[in-house]
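Yeah, one chain of the complex is gone here, protein chain that is, but the others are all in their spots.
== chain A ==
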Amino acid sequence: MEVDKGKGEAEETRKVAEADRDTVTLKSSDGKLFEVSKEAAARLSTVLAGMIAGGSIDDNGTDLKQIGSEALENVVDYCNKHANSIPSAALISSSISFNTAPFKEPEEWERKFVDRLSHDALFDLVEAANFLGMERLLDVTCHKISEMMKGKSPDQIREVFNIKNDYTKEELEEIRQELAWAFYDD
């Protein structure tokens, strides 16, 4: 079986994985195979956890037709990095709190992880994370996208994301009126 490993995978990881058979093999839409630790996959992805529990994992590569090889490589890379990182105090803080944001700020390594992605790769990863039910990865990638929107005018946002403005002038004016509370000049 030929395995195209994720960038973050070390040779030892592969050996250990093969010895213990403690990994799952995932197959991208373009037919490439990736191995990821069963434990990390089950912990980070609700969909993979369900498949592992339900026995629908294929030893020859579980088909993930919706996910391209580049995005799947990033998913696997994230799982490996996540398994190796020590959770910060923020992530293990007390559950009873007053109005703490449910979202925990990205860790330094998570920030770097998403910062190195190209625009297209970032969106592919968002979709993959959403498809696989990877809540944390989805949050981290969405946080990155929100940072790309923050403080920008609608025109600037359209430019960054290639959004085509299909409103008429009248419609725009109507919305500005309707949501006047949001369109104030501070």
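Annotations for the structure displayed:
By our rule, a contact is a pair of C-beta atoms (placed from the backbone, for glycine too) under 8 Å apart; a residue touches a chain by one contact, two chains touch by 3 or more; residues count from 1.
Assume contacts and distances are computed from a predicted model.
This figure omits one chain of the complex; the name its UniProt record holds, of "G921 protein", "G1738 protein", "Exosome complex component RRP45" or "F-box domain-containing protein", is "F-box domain-containing protein".
Within chain A, the residues in touch with the undisplayed chain are 96-99, 101-103, 115-120, 122-123, 126-127, 130, 138-139, 142-151, 154, 157-167, 172, 175-176, 178-184.
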